[in-house]
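Shown here is a partial selection of chains from the complex, left in place.
Each chain carries a letter (A and B) given by its place in the written order, and its residues are counted from 1.
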Amino acid sequence: MDHDLAALTARLAAFADDRDWAQFHTPKNLVMALAGEVGELTAEFQWLTAAQSATIMTDDERGDRVRAEIGDVMIYLTRLAAVLNIDLIAAAHTKLDDSARRYPPDRVRGSADKAR
Amino acid sequence: MDHDLAALTARLAAFADDRDWAQFHTPKNLVMALAGEVGELTAEFQWLTAAQSATIMTDDERGDRVRAEIGDVMIYLTRLAAVLNIDLIAAAHTKLDDSARRYPPDRVRGSADKAR
């Protein structure tokens, strides 16, 4: 298994091309697919307490479902970013740069109001 | 800027620790934060046609918003996976292995019913 984001991006493009599915992969459709998968992931956690959610991976059945849902979310997010020509990692760092400026540690420490 | 997923994961952990925010980063809360950011991303595309969505990055203002929202989604997805000790890239490949088996190219080519 290849743990590299570029390789995953390439595999997703080939997967769509092999099935002539690129025609369905408009950004609008991919955003909806991403939202649908995040909905399924959310459902896995909806009735859990905070403590139960923290140990969910110790339950084999639930853990497998969570890993699969997170895989689906990553698939659509990676594919969406590729179609939009956005660098996922760079986009995250840019937002973090911004958050680091807006939330200096000394001012927000321990406050949920500003937690990001 | 570092384009490596491990470095992003480490930066997110340090960011939370510096602000004493790890206490808020239960899987349940992070899933909600992820869902909230995906909702904002969805809103950017809600009134666009498929064609408009395909050229959204040529609009500087919209393009910047989309890049920022995707950055936020990536931040929470990466942080959630770290807290759950899930390898994001491996989880995506495992799901793709499964989809490759379930959707052989010859059987599903060009069909939206099975598009993944």
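Everything that follows uses one rule, which is that a contact is a pair of C-beta atoms (placed from the backbone, for glycine too) under 8 Å apart; a residue touches a chain by one contact, two chains touch by 3 or more.
Remember, predicted model here, so these are calculated numbers, not experimental data.
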(request) Please state how many copies of the single repeated sequence make up the complete complex in this structure file, given that 2 appear here. (result) 4
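Keep in mind that, in the parts below, only the chains that are shown with their structure count from here on.
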(request) Could you put a whole-Å number on the gap between the CA centroids of chain A and chain B? (result) 3
(message) Looking at the complex, which residues from chain B come into contact with chain A?
(response) 1-5, 8, 11-12, 15, 18-21, 23-29, 31-32, 34-35, 38-39, 41-42, 44-45, 48-50, 53-54, 56-57, 66-68, 70-75, 77-78, 80-81, 84-96, 99-100, 103, 105, 108-110, 112, 114-116
